[in-house]
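All protein chains but one are shown in place.
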Amino acid sequence: MPLLEVGSLTVDYPTSRGTIRAVEDISFSLRKGETLGLAGESGSGKSTLGLSIIRLVPYPGVIVKGHIKIDETDILKLPEDEMRFIRGRKAAYIFQDPMTSLNPVKKIGAHFVELIRTHEPSTGKEEAFERSKTVVENLGILSERINDYPHQFSGGMRQRIMIGLAIALNPGLVIADEPTTALDVIVQAKILDLLESLRKIYGMALILISHDLSIILERCDRIIVMYAGRIFEYATSTEIHKTSKHPYTQGLLQSIPNIELSDQRLAAIPGSPPNMLDPPKGCRFWPRCSYAMKICRVKEPDLIDVGRNHFVRCFLYGEEGVRVERNRKS
Amino acid sequence: MVRKVFVLSEIVKVEKLKKYFPVQKSFLEQLFTRELSYVKAVDEVTFSIRSGEIFTLAGESGCGKTTAGRVIVRLLEPTSGKIHFNGADITQLKGEKIRLLRRRMQMIFQDPYASLNPRMKVGDAVGHPLEIHGLAKGEEKRKAVLDVLDKVGLTPPEQFINLHPHQLSGGQRQRVALARSVILKPGFIVADEPVSMIDVSLRTTIIDLMLSFRKELGLTYLFITHDLAVAKYISNRIAIMYLGKIVEMCQKESLFLNPMHPYTQALLSAIPVPNPKRERKRIELTGEIPSAIDIPTGCRFHPRCSYRTDKCSEKEPQLIEVEKDHFVACHLMK
Partner (left out) sequence: MTKTKVKRSILARLIPGLTSLTKRGPSGWMVILGIIIVTAMVVVTVIGPWIAPHDPAKTNAHLIRKPPSFQFPMGTTHLGQDMLSRILCGGSIMLQVSALSVLVCFLIGVPLGLFSSYVGGIFDKVSSLVIDAIYAFPGLVIAIAISAMLGRGVVNMALSIAVVYIPSYFRVVRSQVLSIKELTYVEAARGIGAKWYTILFRYVFPNVIPSIVVVATINFADAILTAAGLTFIGLGVTIDIPDWGRDLTSGWQYLSSGAWWIITFPGLMVILLALGFTLIGEGLSELLNPKLQR
């Protein structure tokens, strides 16, 4: 029984210049304790997808289709006050910018205490405080600092506090949206290690959203590669690393500098991400794809299972396209 | 050994460069305390860049690399030290002379959304340097602009010439910024994190453009980045900065094959590698980067270093050539 099940999710943003379909027909599932990486560039829809899972899509975004089941409950059908119960307790979200997400006039301890007592009103002040101290210690922050204010902490520490707030109630699912983008590489590694260790302690499932494919490959069990609101590839990280199928995924992998390789030849993906107000007809990627065929300009491919739980959306696979033997460039 | 290569001349030489920013004091502090405290962004840095090479200043935020870049092109005034460009001392230059210097040294900025004037068309922005320095006007200027826009891949250039920045994507804007910086055919370009704010799939294009311009125009680059993976791809030599000082400086290959400074080693071990199977041997660093106002005594890295000795907290290590063309500032290197 999967912890999270998303089916045919579609999210639109109506704007004065037209409607942007940020996320289209997305389906996937997540089991307890698993890590899923959402990889994509700007406009891919990965952040919108993450926010949809806890129904926090910003105005004017609207979820127009699909279902999202957390522990078998379709949260899209819940009234708002029941949804608030889900947020924080069953599913938690770590926002991108830790600088502005904390209340500057509240002590760190107070953040935690308020969180615990809001969701578990029967908890006494003492007990809530003790629990807060435990969480803070697990974050690698000295427990004396529980009485400090947010501005007394550095960016990396604040991000840890954000993570702490997300896991304090032991939710089954945590969604981390670009948790390390604003941070330096050493702090970044520490934060990701922290997420990993907390995940093991509390047994949480994690959705990691990032444009940095290196982090996703390193840390996630399964990966969804998104482009212009669609899933282009969905497989385990090992599969994607060794045998990626979609030309976009391959293009991405070939454009990431890898410090472990010497004499790396980086290849660029020509063109730019599409204008979401007027995306290309057919496969959204065809203008930039070196394998684009006639059918790609006309029809959008379906998501196909190519074995080993590996899904691709590309006419190069399946019966409609032509199976092509390709040499993998390393 | 017979050297078939000409000795490369130094196009830029920086000697004991310092840039301090005074810290704003509150009114009460101004009344009661005499001493000024400074943010020591760049705290005595010495290096030279050889003609035709790509020299990278790398490090985490706050290390001073961006400030150093701006001081070298004189967008900021140095607090002390010397800057030599093409053999001439440019440290004390003012006003008009600095303006003329801009023909030879240019800068590319990090944020493509902020470095272009929203009210200027692409063609005007790219052609403006030619106009300022009186190098071309009218039809000649237009031709030059079309030519360089074509070279950076904004084709057809006639179409892009009339667009405004908000009509372009981040990657396209950065190409415009690149075009603007090379149109004068300068000898030296400082590129401050030119690809950090661009989508991953587009980074290679920009980097490749920079490399091809280097070939075509004989450019020298000072490349500033926090991303060592990109540094590995593009650089000839790399200098790692920490809290205003260079801690290690060497050829690119040496840095990755044989990193000597403990900070460099920790930095390299923290870089994510796109390989799920790989076992990471991460070097843990305690603490965080201290503030540049309150710099630790002795070696500024010592509070976080697992190899520290007593000497490290007392005396500041000098940048010494430990191996051929490999400089390290650490007391443990003997």
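By letter and in written order, the chains are A and B; residue numbering begins at 1 in each of them.
In this section, a residue touches a chain if its C-beta (ideal position, glycine included) is under 8 Å from a C-beta of that chain, and two chains touch if they have at least 3 such contacts.
Source: prediction; values computed, not measured.
Residue in contact with the omitted chain (choice from B:Pro129, B:Gly153 or B:Gly298): B:Pro129.
The missing chain, though absent from the display, is touched by one residue of B:Val23, B:Leu36, B:Ala114 or B:Ile320; that residue is B:Ala114.
Contact between subunit B and the absent chain runs through residues 73, 75, 99-103, 106-107, 109, 111, 114-120, 128-129, 132-133, 177, 180-181, 184.
Assume only the chains that are shown with their structure count from here on.
One inter-chain figure worth recording: subunit A and subunit B are separated by 32 Å, centre to centre, where each centre is the mean of the chain's CA atoms.
Across the complex, subunit A meets subunit B through its residues 41-42, 154, 156-157, 184-189, 193, 211-215, 217-218, 220, 237-238, 241, 251-253, 255-260, 262, 264, 266-270, 272-273. Residues 60-61, 169-172, 199-205, 207-208, 226-230, 232-233, 253, 256, 266-278, 280, 282, 285, 288-289 of subunit B touch subunit A in their complex.
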